[in-house]
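With one protein chain held back, the other chains of the complex are shown just where they sit.
Letters A and B mark the chains as written, and numbering starts fresh at 1 in each.
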Amino acid sequence: MASVIANEFTEATSKLHLSALIEIALVLLAVTMLVNAVARVLVIWSTGGRRDVAGAA
Amino acid sequence: MSRERPESPAPLGVRRPSIRRRAWNGMLTLLCYTAALLVILPLALILWHVVRLGLPALSPAFFLNLPKPVGESGGGMVNAIVGTGLMVMMGTLLSVPIGVGAGLYLAEHGNGRFGTLVRTTADVLAGVPSIVIGVAAYGLVVIPMGRFSGLAGGVALALIMLPTIVRSTEEVVRLVPRSYREAALALGAPRWRVIQEVVLPAAAPAVATVVLLALARAAGETAPLLFTALGSRFWSVAIDRPMASLPVYIYDYARAPYDDWNRQAWTAALVLLMLVTVVSALVRFTTRRIPRP
Partner (left out) sequence: MGHTRGGDRAYERERLDRGASSERSIPGAPPPESRSGATRQIGIAVRELDLFYGSLQALKHITLEVPARSVTAIIGPSGCGKSTLLRTFNRMNDLIAGVRTSGQVLIGGRDVLGRDIDVVELRRRVGMVFQRPNPFPKTIFANVAFGLRLLGLRNRVDVEFRVEQALRKAALWDEVKDRLDRSALQLSGGQQQRLCIARCLAVEPEVMLMDEPASALDPSATSRIEELVLELKRAYTIVVVTHNMQQAARISDRTAFMLNGELIEMDETAHIFTSPKQKLTEDYITGRFG
């Protein structure tokens, strides 16, 4: 996804093309945030909900 | 007492470990060393390649001339070096006040729900891919301005530096010993003066380290600059116009079909690497703890 954006961005002429590329970025963002959220849940679950255990948010 | 002492089974001396123990010990030690070497190897390879391929074209002309058209020799990339410098400086100016302020807030008052929100936001922002940040800067700056610009590049770099600065500042401010704050409070200092006169000065070297390290990282970012500052082959220090930068330069020249340009790309990589290394080394040197007599 990242390479598609990088390669085509500066040559995107039509608004549709541009919007499509930005949408790819959005999907990338969503994936990142999802993984982040899952990671947090994992940490909270494995430390039993305590906030002072090493690594907790 | 009529208890009998049982005879000791064997004299309790100090013997050499068995052959088997020593062999196992040696093998695991060897494995550890191998693992360590495997970690160093990629860095060594990178350094070797960049220096070997970049050194030939490194010359004063490189630092003083503008890029020349294909076929002409003696081109340089002074515009890219200056451009990187300018955009990193812009990024720093934008992200440091906000980042250090937020980090300070989190360390001093950040245990409530708002603090958790700020912290989580910074964490998420840290995980956003740099190309997405580039797209965001495109939407935030390039579209309203109507053109690519160095300013957009600076904004993108600021967004990259911000989460690191926030979390790291929070950590180093928290490290300031509680005893200092107690002493200041017990003398009759209001909370803000404790922070201003005791906590901040005590944390200042560490905060400077944090900022410089974030800066060194931002100097090497490519993706966010691709469609914010775009890059240029001409001398330009106007921040509302496209601006050249070292990482984008490397990206363009490495992909080009011309040998000469490829060579220059290697040299640019070397320059960028040297820049980052020098800054990091400077940081470590100036903030080292000298053991006091």
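Everything below uses one rule, namely that a residue touches a chain if its C-beta (ideal position, glycine included) is under 8 Å from a C-beta of that chain, and two chains touch if they have at least 3 such contacts.
Nothing here was measured: the structure is a model prediction, and the numbers come from that model.
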- Item | Interface partners of the hidden chain - shown chains only, full complex considered | B
- Determine which one of B:Pro42, B:Pro60 or B:Gly188 touches the chain that has been left out. B:Gly188
- Item | Residue of B:Val128, B:Val198, B:Ala214 or B:Ala269 touching the missing chain in the full complex | B:Val198
- Message: I need the residue numbers on subunit B that touch the omitted chain, in ascending order.
- Response: 177, 179-180, 182-190, 193, 197-198, 201-202, 292-293
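Note that in this section only the chains that are shown with their structure count from here on.
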- Message: Looking at the complex, which residues from subunit A come into contact with subunit B?
- Response: 2, 5-6, 9-10, 21-22, 25, 28-29, 32-33, 35-36, 57
- Item | Touching residues on subunit B, where the partner in the complex is subunit A | 116, 119-120, 123-124, 127-129, 131-132, 135-136, 138-139, 223, 226-227, 230
